[in-house]
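Could you have a look at this structure, given as structure tokens, before my questions?
For this view, one protein chain was removed and the others were kept in their places.
Letters are used for the chains, namely A, B, C, D, E and F, taken in the order the chains are written, and counting of residues starts over at 1 for each.
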Amino acid sequence: MSIKLRPLGDRLLLKRLEDEQTTPGGIVIPDAAKEKPSRGEVIAVGEGKALDNGQIRPLTVKVGERVLFGKYAGTEIKHEGSEYLIVREDDVIAVLES
Amino acid sequence: MSIKLRPLGDRLLLKRLEDEQTTPGGIVIPDAAKEKPSRGEVIAVGEGKALDNGQIRPLTVKVGERVLFGKYAGTEIKHEGSEYLIVREDDVIAVLES
Amino acid sequence: MSIKLRPLGDRLLLKRLEDEQTTPGGIVIPDAAKEKPSRGEVIAVGEGKALDNGQIRPLTVKVGERVLFGKYAGTEIKHEGSEYLIVREDDVIAVLES
Amino acid sequence: MSIKLRPLGDRLLLKRLEDEQTTPGGIVIPDAAKEKPSRGEVIAVGEGKALDNGQIRPLTVKVGERVLFGKYAGTEIKHEGSEYLIVREDDVIAVLES
Amino acid sequence: MSIKLRPLGDRLLLKRLEDEQTTPGGIVIPDAAKEKPSRGEVIAVGEGKALDNGQIRPLTVKVGERVLFGKYAGTEIKHEGSEYLIVREDDVIAVLES
Amino acid sequence: MSIKLRPLGDRLLLKRLEDEQTTPGGIVIPDAAKEKPSRGEVIAVGEGKALDNGQIRPLTVKVGERVLFGKYAGTEIKHEGSEYLIVREDDVIAVLES
Partner (left out) sequence: MSIKLRPLGDRLLLKRLEDEQTTPGGIVIPDAAKEKPSRGEVIAVGEGKALDNGQIRPLTVKVGERVLFGKYAGTEIKHEGSEYLIVREDDVIAVLES
């Protein structure tokens, strides 16, 4: 699904994934109230983090990966009728490997 | 449209774009109250961000691109009867690719 | 126990260890109320800390080591029915050598 | 108009320009109350910004240019009966090109 | 007037100058209440500002120069019956050239 | 006394020393209430402070040395029935040379 929206710098465009209750192999997060992190799929990534020395460090997270990120992180946007979230890579705490 | 106003450093001069409700391919932001980011077109860009090591890093956003930026970012100005906004590149979260 | 969850950057995935009361050679932390640090086992480690100069500095803590970390550090997550904690390496104050 | 007052470092000496209401080609800022930036002419510039690596980076703004700067920026001084303002270059958001 | 007191690092030893009301060529600061900067003469200067890279950057302000500095800057001291002020060079906003 | 607990990074493992009242050559700290620093013996030291440039700077304080450190510094832990303190080297203000 190619999307005509390019996150800038060290930001990622995410599609939220349901906080599944119980799945055979997925994440179990019944009590979302307890500040548990949220899950999302990476739709697009920025060009990287601009460093003080002028270099750009590419992001480690890849398009298509599913990630865990801080509950209150990021900015919500709507594009072509769908909701997305733009977060900084530093807000991503882990990658869920399939 | 050349404008006789040059933003300084890592700043951009933007012309606000309407927060369209629904468009075939544009951004849908009905509930502006929900802190959704704003949209604008880049009219002029500064020479770049001055780094601690003396280099100037050019901006990645180009004149003519449409961008998403933080709702409360920037400073409003009026020039030749039109309203503009001056924001720092770091306030721009994504570029809308046509 | 391989787990399909990769902590990002300078973060560690920990499994909490009981705050044993008294053991022949273990840690004695009877009055947990006195802000004593918590204990955990390292399940997975991130790729390292991204430095300003573009380098990645590997973490010093290894998978399988038991560590002491600040009582309020980290983010709790649930994965495949088990509780884990994701902390930054800087929150780890010591390694318990067997 | 040479003035015997040399701003230090990354500072500029400005002469405030009237916030013209409407001019054929000037800036229109009728509702000054809405935090719109102020305008001024650059009278003198400091030697540049001292960087951590010991270099001095010259300022980009030149004597004689007209600039837009933050409403509350700078320090007011009086010299030979006239009012001036001393601001840091970082407070200048744009240059008005004639 | 040599004084047996050496300011340290990026500090200056100043002798306050009267906030003259009106002089043919001097500074006019009638309403001191309006936070106008103060004036002083440089009596002694420190060896320079210690930079993160180990270098010492000499100060740009010279002994004997008259300067403008922030109203609330510096520390007052008395030495051999006279009052002086010790300020950091960064608090000096301009040099009054005779 | 070798202890199976390795402090991490720029941290030290200390054993608190009594705040002796008066000793022929020791420290006299009768009024502990007056925020006087505490004393301790260095039991173990971390590998060093991780610098921004990727280097690790070894600690200057050695195992076996007696040190003065800030009254409220560090985290208390219990290990094999004994109380210890883990502090950052920057909290140590002086070394007591025998």
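We take it that a residue touches a chain if its C-beta (ideal position, glycine included) is under 8 Å from a C-beta of that chain, and two chains touch if they have at least 3 such contacts.
The shown structure was predicted, so the numbers you read here are calculated from the model rather than taken from an experiment.
One chain is not depicted; across the entire complex it touches E, F.
Contact with the chain that does not appear here is found for just one residue of F:Leu14, F:Leu68 or F:Ile86, F:Leu68. With the whole complex as reference, residues 22, 25, 27-30, 34-37, 49, 51-53, 55, 57, 60-61, 67-68, 70, 89-90, 92-98 of subunit F touch the missing chain. The set of subunit E residues touching the chain not shown comprises 4-9, 11, 13, 47, 50, 52-54, 75-81, 86.
In this section, only the chains that are shown with their structure count from here on.
Shared contacts of subunit D and subunit F, meaning chains that touch the two of them, come down to nothing at all. Shared contact partners of subunit B and subunit D: not a single chain qualifies. Here the chain-to-chain distance from subunit A to subunit E, counted in touching steps, is 3.
Taken residue by residue, subunit F touches two or more other chains at no position, since every residue touches fewer. Interchain contacts link the chains end to end along an open line, per the touch definition above. Applying the touch definition to every pair of chains gives A-B, A-C, B-D, C-F, D-E.
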